[in-house]
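Take a look at the structure below.
A single protein chain has been omitted; all remaining protein chains appear in their positions.
Here the chain labels run A and B in written order, and each chain numbers its own residues starting at 1.
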Amino acid sequence: MQNVTLWGETLRLLVELSATAAFALSGILEGARKRLDAVGVVVVGFLAAFGGGTLRDLLLDQRPFFWVQHVGLLWGVLALCVLAMLFLRTRHFEVTERAIQWPDALGLGLFTASGVHQALLLDLPGLVAVLMGLVTGVAGGVMRDVVCNDIPSAFRGHRPYTVCAFAGGWAYVGLWSAQAPGWLALVACVSITAGLRGLALWRDWQLPQWRL
Amino acid sequence: MQNVTLWGETLRLLVELSATAAFALSGILEGARKRLDAVGVVVVGFLAAFGGGTLRDLLLDQRPFFWVQHVGLLWGVLALCVLAMLFLRTRHFEVTERAIQWPDALGLGLFTASGVHQALLLDLPGLVAVLMGLVTGVAGGVMRDVVCNDIPSAFRGHRPYTVCAFAGGWAYVGLWSAQAPGWLALVACVSITAGLRGLALWRDWQLPQWRL
Partner (left out) sequence: MQNVTLWGETLRLLVELSATAAFALSGILEGARKRLDAVGVVVVGFLAAFGGGTLRDLLLDQRPFFWVQHVGLLWGVLALCVLAMLFLRTRHFEVTERAIQWPDALGLGLFTASGVHQALLLDLPGLVAVLMGLVTGVAGGVMRDVVCNDIPSAFRGHRPYTVCAFAGGWAYVGLWSAQAPGWLALVACVSITAGLRGLALWRDWQLPQWRL
């Protein structure tokens, strides 16, 4: 049994690290495309990777921030930025973007679950908990795009992203209220979010457009 | 006497709800005009309605947020967004914009008063209290425009908006210092803010431009 828990923890850590890397890479690519200088690329990478979780902790008044507890994460993303600047060329951009779609979808689910979880621990209502999950999963990308002077792709892409996290978040809230074990809620939230996101990409689902 | 208080409370609640709806609608219209997808329209509506009050609570370190205490507000704005997406067409935009001018002006006054009030309760100096009032009333619209990749209309419109709230906020601070009853300060702040705003719209007042 202990072995299973250990495996679970290791798996979770792996997903978390690869998701953080995927989020950071999305920022690095965006910064490079906008022809920012080295500092700008690093900052946008950091915003994409840590912005959402930081805003959640700020709203929930949680200290220390997760990146203060795990300073290694900061060093890791810094190293990733340097490596990307040394080795990533324009011709790699498209490949990288496709390669990070899966870790990104898994990360969206995991980050959403972590936001919902923290809010539920503070006895906040279901809708607020889901909102905190969305903030954790999506706000980093929004900051990335705002700083790069774009309308956030999450709001304009017409491809379900936030909506998948919304569904996953409610799954977490529902299972938590039903007092299901924590790992079950986590797995449900991640698999629903990432599953829906995968389906949306595969079947090219579109959000309903505003009928003007 | 109790009846009067009750009437006052009901009136205040009505103004608050219609103001929140007006702020949300301004976000929804802006999002629709920028051709955001359904998620983007909802997010921009939420930012416009709740952004200012949330930033004020964040700066004043007040928890829980007002929308955590009144989760019904969140559900209401969500419903409003869905209804707007179902029923609002381009030809309604101009009508809607004119229709929300008055609730918007009243809301500006009321939100300003609520920000000033909270800051004064924390014994902050007058100028800081007025600033918190402005944050409550104006910051939501600023976030709406920043996310939509516009220079905030409050900073570029050359039509008094923030200035009206500035005057109303000082009225609140003055009456509070003179230990006037709370409802008087509230009524003064709202009527000065909304009155000046109404005059500015009616007489087409312009802010002094930068003489380059």
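The rule we apply is simple: a contact is a pair of C-beta atoms (placed from the backbone, for glycine too) under 8 Å apart; a residue touches a chain by one contact, two chains touch by 3 or more.
What you are looking at is a predicted structure, and each value in this text was computed from that prediction instead of being measured.
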| item | value |
| --- | --- |
| Selected from A:C148, A:V173, A:C189 or A:L207 as touching the chain missing from the view | A:C148 |
| Of B:L17, B:A167 or B:L207, the one touching the omitted chain in the full complex | B:L207 |
| Contact residue for the chain not shown (choose from B:V15, B:L124 or B:A167) | B:L124 |
| Chain not shown, touching residues in chain A | 31-32, 34-41, 43-44, 54, 58, 61, 63-65, 67-68, 71, 74-75, 85, 89-90, 146-149 |
| Contact footprint on chain B, counting only the chain that is left out | 58-59, 61, 124-125, 127-128, 131, 142, 146, 149-152, 154-158, 160-163, 207-212 |
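Keep in mind that, in the parts below, only the chains that are shown with their structure count from here on.
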| item | value |
| --- | --- |
| Approximate Å spacing (C-alpha centroids) for the pair chain A, chain B | 31 |
